[in-house]
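Shown here: the complex without one of its protein chains, the others still in place.
And then chain A:
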């Protein structure tokens, strides 16, 4: 299994091949379209993260000692970034999730989407991912 760091490096590598913003965004849009949707029963009011601009749903489940995340958004670019975050954080051990950072987002030129003032729900989504990691970590101990 790949570590979080390995996956992040792989993503940085992939993004380095894009020549301009259009290719980068087209890739994210396509990622957004291919993101496996959250199961409808988890697309609930309690799983919703409200941004001013777009909504994000996140669901987490513990399988053995790893957390599996599924998520969705009503905006496709937001969904593309969610797909990247899920690729990084899903099916990882809670402790590794807690130790990880999201600096790679800067390196792939998407920093603006994780600005707390962007109000698209992504910053809250990362917080939520970390909260789940803390909760499941406590459960595992």
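The rule is simple: contacts are C-beta pairs under 8 Å (C-beta built on N, C-alpha and C of every residue); 3 or more make two chains touch, one makes a residue touch a chain; residues count from 1.
By our rule, contacts and distances are computed from a predicted model.
Going by its UniProt record, the hidden chain of the complex is named "Probable cysteine desulfurase" among "Probable cysteine desulfurase", "ABC transporter permease", "Response regulator transcription factor" or "N-methylhydantoinase B". Within the complete assembly, A:54 is the residue of A:8, A:54 or A:128 that touches the hidden chain.
Checked against the full complex, the candidates A:8, A:78 or A:128 give a single residue touching the omitted chain, namely A:78. With the whole complex as reference, residues 21-22, 25-26, 29, 52-55, 74-78, 120 of chain A touch the missing chain.
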